[in-house]
Structure formats: structure tokens, C-alpha cells
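A protein chain is absent from this complex, but the other protein chains hold their places.
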């Protein structure tokens, strides 16, 4: 994962947000009874799959398939179970899983509502946590996000994600190779590792945003165009949406830290404090870039007004120098019969000299005004 | 209801707010004793009607008519009663209902004051909740709102709305068909369902606003006109008013959650938490669109200034190229007798050549300035 | 009162604030001992009068006169007393009243300090409340305000106002006619009624402001002028000052609600809660109009920039079309002896044709740029 | 004092702030041990003097001299002592005073640090209070400020000021003449009187600022120039610095009110509440003027843009009317041999007529555009 990310930075992938109007939560659920399960995201064709890891320090079994029942047979109360539902568009399946493990209908509603803001809720027997997960689609050079939900139950962690492809390959490796502490600890630890991984990815998202902002700043200083302006607006929009996705995170992680649930072991709290600390750092970075961006917008405006000044100066200098000269030429182009100057021998060179003098006088005037 | 809403989206209905000056609360009530009942909304001609549903798990009776007494006879202390007063312009009727069920005069004052901000108040024997309800007038393709108040008493829910037509048809269906939990639960559950339905509708309102904002953004980028500007201002105004209507909602719903009233059963609290969560999500969306809109306003301004630059450039280039040329032509249009150049054979083509050179020099100058 | 207000709306009266520099509190009181009584308002010529109402459910005595002693003789410990001091410019009289009823010198200082911000203070034996009272001077079509202070003591309410004319005529009527609850209740009720009346008047002030803002918005959209701009600034100033006068009110009324003074009967609290609710609604309205106004300012700016664009376009089109044409005419106005074209028969019509072609080309160019 | 202030108002004195770069706290104290005494203000030549007042209800002794020991001999534990150190540039002397009365080194550090923000600190045996004192230098018509610190100990009040000249002459008079309560009360009362006097002076400062802001507003409306703009910026700067000096005051005075020190007698608290109230009023005024000023800045900008419009309109009208006329004249100035019109008898008047018609048409066009 690490290497791929490093390689793909140059083109600076953009965030592609769901268009507002794509969300259709409102239209379908008004007046519905609470807990009515309605999937509000894009319909997908791929089949919903389930991935199950069941492990303790000694043994690990894993399976990934679209055959739900088979997978769930792996479930073992006495070991740690990670049940990963990949795809939310099969509402019946979600419903079945929910029933089997007695998850609250309101919880399942939030799992399916892809525009749900990040939140954490302690339901007593389990803790619910939902967040936006950003991940990079290597082929399309685009940074997408999806709605992902975690449920921490006794010896079990559920994970509901919109589509296949996630950030957890490193965790899978560690599970399979029994590397580090991960196989020796309870479900709360892997629950923490998931959240930590998703939050760490935000650093990457923000770094890429930062690069784009720096590029735009350079562009504004060198040669601002309408394209620059539209890109500034695009970045601004992304910042607004990132902020909206990340801001409530502080509160949710705090909810977990403050919860005195038995599901969380004592020493896990310090780990969540660490995640909390990261979240705050990310939120502060966002605020910083927001300030920075509004500074760049001001810069753009002032630069535009400077250019206008520049153009006006050229126009004014040209007009102001030549208009009186043209006027003088116009006078001696008149056809009056009695214009004594016309007959003087030196009249032409004198007129030309006067024009040169006028021009020089103008140039001095502009020098003084510091327009030249 | 669902389908109609989906169909009517294309023209994007606008919110039509009461003009400020239509409110006449102030003028009529200054110095009046507290609890003086004055209806502050538009006078309507339709008759005030009362709709009563009386039900338990087994039986349901309903009636809707302008004959108040008849309807109220349906009231049965031992069942759940929903008393829906449709129309607030008959102050006497409201007064009578208030007296019969011993509602506090200050409560009735708030029911009749259509500009009242959302609030919840626990009166001990009953809980008062008022909110703005948005609903779509299908004929006029316009999204209107009205002032609606709920009172949760023992086995009774009162509902006071400005005019006929509301969002509760789905609830009526479920009541009649005894579908779902609704007939098995106490009055607090239907009270919750009303509030939930009204709040859910806000998603729709905001979605439609979002669509209009996106359209305006595209317009600003492509071809901003004065009309675009006026529409931006209109949307901004709507956002301000929506915010004003929705912001206090968080507090009111929290008041209900925090109230330890016996009228609310224990498990209803989680439902209200869910509504609270929706309210926060709505408020955050509003803030997001606010930020977005101010970004679009900036964009408009910068785009306008870019266009000005564009115009100035064309003007300056044209003037700057032709003014010196015209000056040269002016010189040789002078009528001095002694202008030796005039008689040279090649004078005319040379003069033309000089002009072409001046023009080329100018063009190079502009190329360098990056104006071309 | 009601009807007069309705009638006088059309010309939309303006608020006339004390010019900042009229206040002279600072200059006179620096280094003075605390409680030194100095009147900081305008000196008035009318004599200070005292109005006394003494009543219980059965009897009512009233008197209004400049003879203080005589009026105060009406005072009766066992009844409810309303002592209304009309005019603050007679410091000695205030001092005398203060001494007779043992009011704290710091309280009297605040009574006389007309720029005092709204505040409530519980002095134990009495509660002090000061507020700005807006009232309409019917003759001058102007909405003035004055500094008014209330003191609620045992069976007594004091009222100190700057000048004669107030909003309490309706209350006087009710007292005289023993209409409603007012004669049956203690002093705290009439104290509440005064404050409620003053606060209700704010709705009117804000309604009138709203009308003016709406008018200005229409003007900005239709035909903004410098006058519009100055009026916008004036309204903005009024909003700032209104906000300053009304903002602290929330806190002061809350002070009364929270105070556990024996002077306030238990059921009066709900009335004050109602006033508190009104205050919040007023403050929110102010914020709304503030937002609205800043939106209108933006609109003004953008409209101005649109007009500039419009003007620039006309100038540029005219110049750009005619400058090359004039140049061509200039060429054939040159007096070179050897200009073969001049002698061709069709030269003139051809030259004219070329000019027409250039003009058409320009027009097409502008059409493309969407300037036409 | 009072009268002088009234007289010197007309020219509206300006605040002269220490330039940022004059402060040299940072450079001298980095890495120094805490409590190292370094004076960070301007070096002065005048000698540091000490002024001592020792009094009770019966007796008063006073002395002012540069001979420190002599003055301090006046100190009498049983009476109230006011020890006023005039000048901070003699660090040794401050050190000596500090040692004699056992003042904490960190306190003395704050006394000498002239850029110290207002603060109050309860050291147990004494209360420390530091504030900026504004006073008017009558000769230079300028409003200066200095750093002043107060220490309230048992029966003693210390006062450390930067230079001679303060606001306490009225207090000195009252002490000498035993006028009012002042000689009958403990040290905490005179401590309060000092702070009250310094805070009251802020009203004056803000009044003068208000006058200047009003003048600038008039100027912006009538005839805004670059000078106006620079003055607006100057006032803005002053507001920022005033705010910075006054804002922390609320907190410091609150610290005194909340402190349960035995040094403060019970009834002094109400006096400090009064000062607190003044502070809040001053802070609110500052916010008001800040809002007002930013409104005036907007006004300036819009007025400038209006003037631009005005200029553009004149330019455009002149150009647009004359450019086509000049073109027509140019056509008949061409020297083609075959221009039949030239020979027609009525050609000249017809051409002139056409020009007049074009001009009239243009004028009508501008009338319609509302540019005339």
C-alpha cells in the first residue's frame, strides 16, 4: 500500500464527492417508521460478499464469499471474530445479519444511510462507530471515499463497507502472520486498529490537498486565470466537505474514550487518546488550510485588481500622449483659407517639434505619478 | 406522498416566506395581558375543522368535521386520542379546546402566534412542542411552510395546524391498517412520529436548496448575469430563514430528551435521540451550504472582475494599436505648404509600412504582457 | 395606542439615536466618589412630575403632579404602590425619593446614567431593572427611545423615566377599570407587565426596520444610488445600536428568573419565562436582519460592478468599432501626391464597403464574446 | 482635572501607542532566571520619586521626594498607607521597596514589564493589580497611556507608575480635606478608588474615539480621500490596541470580586461590581465601534466604486457621442477624387444634420440606460 501511494502522488488526485442531489435519503424515508431499512447510496451490480476472520493467539480461520451462511458458520464465540460485510446494497442480507446478532434497527438504519455523519453510540451490548473512509482508486487516480461502519460486540467486530477495496490489507497480513500484538489481544484492539487506520489515511488526503493549494498559490502569484479561480473554488468546496466529514469525529472518538463499556479494556483507552490527538491535529490542519485558502482568494482578487491597474495605465498613457498630438495634427488639417501658419516655411518642423515637446512633457508627468 | 415529491423536483420549487411586514404580532399585542389570544397569521376563509383519531390495538374511530363538539365526543380517556385542529383563525374554537382540556393560556398564545420560533416546554401535565412544517403544494409547485404545534398529554396528542394538508397521510394509513407498532404503543410514540416526519421533510427542503445552489454555481462559472446574482441573493435569504427556523430545534428536541416527564416511556428516548441526530445533521448541512454560497458569491465577484479585465484588455489593445496609427495619418493630413515628404514618390508606401511596423511592435508588446 | 401605530407606519419612522458625543458621563464623573448623582442626559425645561397609583382589589387612588410631597403622601404600605418619576433632570428630587425609600446610591447613579446598558440587580430588599424604552412620537413621525428604570420593592414599584409619554396607558386603563387580574395581584405582577410592555414594543421597532430593509433591497435590485448606500449604512448603524441595547436584556431577564427573591411570587416566574422567550426571538430577528443586510451590501457591491461592466462594454464596443474605421478614413485623408487609390473611380465606394465589413466583423466578434 | 478635559476636546487628541518594535522585553530576558528585574520601557532622565500618604480619620501626613528612605519613614502600620512610586526606570529602587515589603519577585517583574497585559493576582498577603492608565498631556494635546500597577497589602496600597502626572488629584484633594468617606475607610477602599478612576477615564478615551469615527463617517459620505482612508486605518489600529488593553480587564476585576481575601471588606465588593459593570459597558462600546468602523470601511469602498462608475459614465458618454461624429467628419475629409457628395450644395448642412441626429440618438440611448 505504502509504495503505491508514494508513486501516484504527482498528478494530485482530486476528491470526488457525491453530488448533493445524488443523495435520496429524504425522498424515500419521510413518514417511514423508525428503523425501516433503506439503502441510500448508489445501486451496485457486484454481489455483496462477507469476509470472516476468526482467530486467537494460536489459530486463524478466514473465508470470503458471497455465500453468507457458509461464512457465518465460521463464527466462534470463544475466539475473536471479524465479520466484514462488503457492499450495502443488499438490504435483506444486512437485515439478516442484524437479526442474527441482534443489532438494533436504528443502528442498521445508520449503516445503510451513506450520508450519515460520523458518530459513535454505545448500545450497551455493543458500540457503534461510523466514519467516512477515503481510499485511492489506483486506476482512476482519484481519491474516493465510502461510508463505513464498525460495531464492537463481545469478541466480535462487525464492519460494513459500501464496496470492496479498503485500507486493511496490512492488518490482514499481520493477522495471518501473527505478527505483533494483534493476535494476542481482544476484539477491542482490532476495533481500534481499524479506526486508527482510517483516521491515519486522512493525513494523506490533507497532504494532497495541501500540495494542490500550494500549486494554486504559485499559480495565483505567477499567472492567475479563470481556470485557477475555478480550481480554487473546487478546493474550497472539498475543504468544506472534508471539514463536515471530519469535524464530528472528535466528538465520536471522545464518546468511545468516555464510555465505560466493559467491551473496552483499560489499556486500550490510551490508544484511543492517541487517535483523538490525531483527529484534533487533522481538524487544526483543515482550519489552517481554510485560512490559507481564503488568503489566496484575497490574493487573487488583489492580483486581478493590480492587473487592471496595469492595463489602465497603459491605456491611459497611450491615449493621453497621442490625443493632444492628434488634435494638433487635426488643427492643421483644417481647410480654412486664411490660416497664415500653413504658408510659413518652418511651420511643419515647428509643429512637429511642439508635438515632441508635448509628448516629453506627458512622459515627465507620468514619471512623476510613478506610472512609468 | 413519496412519488409526488420525486416527480415535481425538476422545476425546483422555491420557498415562499412570509414577508417580514406581514407579521402583525407586535402591533396588536403591545400592552395586552399575557395569554390574550390573538391569531397573528393570514386570515383564511375555509372553516376550521377538527380531526379526531381514537384508537388502541383493537379499535380505531376517526372523524373529521367542522362540527367541533361532535368530534370531541369521540374522545376516550382510556384509548390514545389524536386531536388535530386544522386552522388557527378561529380563536374562539382554540379557546374552547384549551378550556376543555385545561391548556395554559400562554401555551395557546404560542399556538396562535405563527411567527413563534420552535420551542419545547414541559408544563408538567403536558409537553408543548412547536415547529415549522414544510410541505409541498403540488399545484403551485411551491414549497410552503406553516406553523404547527403539538401537545402531548395523558393518552392524548393535540395538533394545531394553520391550514389543511399535512405530511401525516402515511401515519393515518398505518393507524387505519394497524400496520407496524403504531397501534400498540402509547401517545408518546405517535407524538414522536409526528415530529420525526416533520423533521425528515427538512432533508427534502435542503436537497432542493442544494440543487438550486449547484445550478447557480454552474451558472456563475459559465455565464453569470444580473439574474444569477438576484437568485443568489434569494437563496441566501432562504438559507438565513431556514437557519432561523431550524437552529432552535436542537435545543427543543434536547428539552424533550432531558425532560423526565412520565408522559414519555423509557424506550421512546432513543427515538428522540435519533431525531436529535437528524436535526444536527440538518443544521450542519445548512452551515455547509452557507459556506458554499458565500464561496459562490466570491466566485461571482471574481468572475465579474475577470470579465472586466477581459473587456479592458480588448479596449486597450484596440486603442493602443490604432491611436498612434491614426496620429501618423493625421500628420500627413496636415495642409502645410512646405511638407517635403508629401511629394516623394515612395512616401505613401513607406508611411503605410511604418504603420504596419508600429502595429507589429504593439502586438509583440502585448504578447509579452500576456494580454494576447 | 394600537390604532395610532397602525396608521403611522407608511413613512417608516427612523430611530434617532443619541449622537455618541452627546453623552457626557465620562467627563463629569472621573474621580468622583461612587454614588455621586450626576444626570448625564439632555437638560430639559419641563418640570419633573411624580405620578402615584395606590390600589388593591377594592380601591384605587391616583395623582400626578410636580408637587412631590403631596403625591408621596398617597403612599400606603398595605396596598400596591406604583410611583412613577417622570423626568430625571432634577437630581435633588431623585435623591430625596432615594433617601425616603432607602434606595442604594449606586442604584440611583444607574437611574440617572442614561447610557447605562440594560441590567438587573437584586439588592435584597428590592430588585432593580433598567431598559431602553422605544416609543413613537406621533407628531414627529420618529421613533425615539428613553432610558427607563424599574425598582420592585415590597408592595411598591418605582419607575423612573426621562420624559413624559410612555407605553403604559393600557395598563393605567386596566388599573382604573379593575379589568382583568391586575388589581388582584401583588406588585411583582405590575412590575412584570411594565417590562413585558416595553419588550413587546421591540417587535414593532424591528418590524419597521424590516420594512425599511426590504425597501432598500428592492432599491438595490432596481436602481441603486449613492442615497441607497447611505441609507444602508444608516440602517446598519441602527441595527448595531439596537443590538447593543437589546443583547444584554437576555441576561437581565434571566437574572430575575433565577433570583429567588421573596418579592417574586412563584407563578410570576412563568410570565418572566415568556418575556425571556420574546427577548430571544427579538435577538434572533436582529441577527437575521444583520445577515440580511450584509447580504444586501454584497448585492449592492456586485450590482455596482455589474453596471461598471455594462458601461465598459458600451464604451469598448463603440471605441473598438469606430477606431479602425476612423483610421481608414484618416489614411485617405493624407495629402501624399502619389496615392494611386485616390484616383480610382470605385475607390470611395470600395473604402466605404471595407469599413462596413470591418464593422460587421467587429459585431460578430462581440456577439461571440457575448457582449451583445 | 474635570475642567481641563472639557476644554481640550475640540482638536480630538489621538492615542499614541508604543510602536511594537519599541518593546524590548523579549531580547533582554530570554533564558534569564524568573524574577530577574528588567525595566522594559523607555529610559527616562527624571529622577524616580516616592510619594507617601499616611492617614486615618484624624491625621494625614504626606511627603513626595526622590529621597526614598525619608519618605518610607512615614510608613505607619496602624494607619492607612499609600506608597506611590513615580518612575520605574530605577530598578534598584524598585528592588529595595520590594524587599522591604516582601513583595514576590515575579510581581516586581510584572511591575517593570510595561507591556504586561492587565491582570490581577492574589498572592495571599497582598493582591496585585495592573492596568493601562490613559491620561491627557495637556500641552501636547495627545492622549498617552502608561503602565500602572497597584498592590493592596494590609493597611497599605502600593502604586507603581511610569512617570509623574496621573488621574488621582481629586483623590488627593479628598484625602487632604477629609471630604467624604475616604479617610474613614480601610486601604481596600482607596485601592478601589484608584481602579475606578482609571477605568472611568476609559469612557473619555472612547468618547473621543467616537467623535473621530463620526467625523470620518461624514468625510467618507461627503468627500473621501486617501487621507480619510489612512485615518480610518489609524483609528482601526487604535481600536485594536484599546481592545487588547481593555479586554482582559473584565477577567482581572472579576478575579478581585471572586477572591475571598481578608484584605477586602465585605461592602467593597458591591463597589467592584460597579467597576465590573463599567468595564463590560466599555468593552461593548469597543465592539460597537469596531462594527461601525468596518461598516464605514465598506461604505468607503462602495463610495469609491460609485465614483468610478460616475467617472466611467462621463468618459463613456463623451466618447460614445463624439467617436461616430468624428468618424463621419473623417469620411468627408478623405481625398478621393470621385466622391459625389462633396460637390452637392446641401451636402455640408446635411452632414451636420446627420451628426446632430446621431448625437440626439445617443443621448436618448443614455437616458434610457439611466446614465444621464
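Think of it as A, B, C and D in the order they're written, each chain with its own count starting at 1.
We adopt the following convention: contacts are C-beta pairs under 8 Å (C-beta built on N, C-alpha and C of every residue); 3 or more make two chains touch, one makes a residue touch a chain.
Since this is a predicted model, take the numbers as computed values, not measurements.
Novice: One chain is left out of this view; which of A:69, A:99, A:274 or A:343 touches it in the full complex?
Specialist: A:274
Novice: From the list A:68, A:120, A:159 or A:182, pick the residue that touches the absent chain.
Specialist: Here the residue in touch with the unshown chain is A:182.
Novice: Of the listed residues D:63, D:221, D:347 or D:363, which contacts the missing chain in the full complex?
Specialist: That would be D:347, which touches the missing chain.
Novice: Based on the whole complex, identify which of A:34, A:118, A:248 or A:330 touches the chain you can't see.
Specialist: Touching the chain that is not displayed is residue A:330.
Novice: Touching the absent chain: which residues on subunit D qualify?
Specialist: On the subunit D side, contact with the omitted chain comes from 19-21, 23, 25-34, 106, 115-117, 119, 223, 226, 229-230, 233, 236-237, 240-241, 244, 248, 297, 300-301, 304-305, 307-308, 310-312, 314-315, 318-319, 322-323, 325-326, 329-330, 332-335, 339, 341-348, 351-352.
Novice: Provide the residue numbers of subunit A that touch the chain removed from this figure.
Specialist: The missing chain touches subunit A at positions 1-2, 5-6, 167-171, 174, 180-182, 193, 196-197, 200-204, 206-207, 210-211, 213-214, 217, 221, 270-271, 274, 277, 280-281, 284, 288, 291-292, 295-296, 298-299, 301-303, 305-306, 308-309, 312-313, 315-316, 319-320, 323-324, 326-327, 330-331, 333-339, 369-371.
The rule is short, and it goes like this: only the chains that are shown with their structure count from here on.
Novice: Which chains lie in contact with each of subunit A and subunit C?
Specialist: Both-contact set = B.
Novice: Determine the centre-to-centre distance between subunit A and subunit D, using the mean Cα coordinates as centres, and give it in whole Å.
Specialist: Inter-chain centre distance comes to 44 Å.
Novice: Taking the mean of the C-alpha atoms as each chain's centre, how many Å separate subunit B from subunit C?
Specialist: For subunit B versus subunit C, the centre distance works out to 27 Å.
Novice: Can you list the residues of subunit D that touch 2 or more other chains?
Specialist: In subunit D, the residues touching two or more other chains are 333.
Novice: Take each protein chain as a node, join two nodes whenever their chains touch, and name the resulting shape: line, ring, star, complete or other.
Specialist: line
Novice: Which of the chains are touching one another, listed as pairs?
Specialist: Result of the pairwise touch check is A-B, B-C, C-D.
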